[in-house]
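Note that one protein chain is taken out, while the other chains of the complex remain in position.
First chain written, first letter: the chains are A, B and C, and each begins at residue 1.
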Amino acid sequence: MEKVRTPKNIFVQGPISPEKIAKSIANHSSNTAIGGHSIFLGQVRSDEKPEGKVIAIDYTAYEEMALEKAFEIREAIFAKYPLTCMHIYHSLGEVKVGELCLFVFTSSKHRKAAMQACDELVERIKADLPVWGKEILDTDNHVWKVNV
Amino acid sequence: MEKVRTPKNIFVQGPISPEKIAKSIANHSSNTAIGGHSIFLGQVRSDEKPEGKVIAIDYTAYEEMALEKAFEIREAIFAKYPLTCMHIYHSLGEVKVGELCLFVFTSSKHRKAAMQACDELVERIKADLPVWGKEILDTDNHVWKVNV
Amino acid sequence: MPNTIHIKAFGMVAEKIGLAELVIDYSGDSSELLEVLLVKFPVLKSVKFSLAINKKLVSGNQEIPSGAEIALLPPFSGG
Partner (left out) sequence: MPNTIHIKAFGMVAEKIGLAELVIDYSGDSSELLEVLLVKFPVLKSVKFSLAINKKLVSGNQEIPSGAEIALLPPFSGG
């Protein structure tokens, strides 16, 4: 009964649209074993830096390594929590302030597994995926995003 | 600068649509202080009971008390976590298996507050709101839902 | 002097007693009311429920104010 999973693309060019999220949610209505979904969305913030105000983030990635790593993370999380589904989408290229750059979506029979898995996925995505955000400022300057 | 909050209706007749969720997400793009959103969705599960298989849940509530309680929970969560926004929607009436009955949405500058607040909100909604689910079975029978 | 109190029943409690609302003349506190209800509706002995007075859950024994709205609440199962 075990499904063999293979690496999937997680990258989306530009921002992630609310419509994509709605569609992804709607796709799960046929799986009537699901009782809870947990979703995390990252949104680009207009931070004030000493060098200027953030107006967008330009994301780049070492894509091949990121996809291998994302697969490894997926497998570890599937092994740890009784999940029905797991989806990860991360933007590449320019995402303006107020737009969405990360969409993590977990589903399970009972809520706890979905919630805990979603939290852990977000932490691991931020810590372990070779992705970089260049924060574009309103001063024509830029700074490199630092994850805390 | 403190905004005075008043009780809001949290009840939605019938299932919560993915389009409503998309619209709610899109409404937050103008708030560029937000860095993360956490969403929990409850979906009606086709549980097998000794008396039959669940095909829908019919929700009723002691609405006036539930809205007072929801307001109290909102205020407590706003006091505890540095949140930008918080939204709670719960279905009343019939929600079929695979459809959504609960939508909890928190937003904050940094992800941790949104995630922790969302988790705690869901627990408190399930424990403290006077709402009841009557599980409609495929045998013309019904059983009363029990939260664990 | 008896009060007029409004009682609302929900979920499994409403189903068991076959009523969603009733109005009774009553004087006493919440523990005495519980006894009256169990005599009136013996089926409630087999149902777990709490009381709310004016939309606040009762813990222990409480006075019932005049014109109070009482609710009979089976265990919550929202979400």
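To be clear about the criterion, a contact is a pair of C-beta atoms (placed from the backbone, for glycine too) under 8 Å apart; a residue touches a chain by one contact, two chains touch by 3 or more.
Just so we're clear, the structure is a prediction, and the values are computed from it rather than from any experiment.
**Student:** Which displayed chains make contact with the chain that has been left out?
**Tutor:** Checking the complete complex, the chain left out touches A.
**Student:** Give the residue, chosen from A:Lys53, A:Lys96, A:Lys109 or A:Lys134, that touches the chain omitted from the document.
**Tutor:** The single option touching the absent chain is A:Lys134.
**Student:** Touching the missing chain, which residues of subunit A?
**Tutor:** 42, 59-62, 64-65, 68, 90, 101-102, 122, 125-134, 144-147
The criterion applied here is as follows: only the chains that are shown with their structure count from here on.
**Student:** Could you state the distance in Å from the CA-based centre of subunit A to that of subunit B?
**Tutor:** 23
**Student:** Counting only Cα atoms for the centres, state how far subunit A is from subunit C in Å.
**Tutor:** Distance between chain centres: 49 Å.
**Student:** Provide the C-alpha centroid distance between subunit B and subunit C, rounded to the nearest whole angstrom.
**Tutor:** That pair's centroid distance is 27 Å.
**Student:** Using the touch rule from the top of the page, what residues of subunit A touch 2 or more other chains?
**Tutor:** In subunit A, 111 touch at least two other chains.
**Student:** Give the residues of subunit C touching no fewer than two other chains, as numbers and ranges.
**Tutor:** 79
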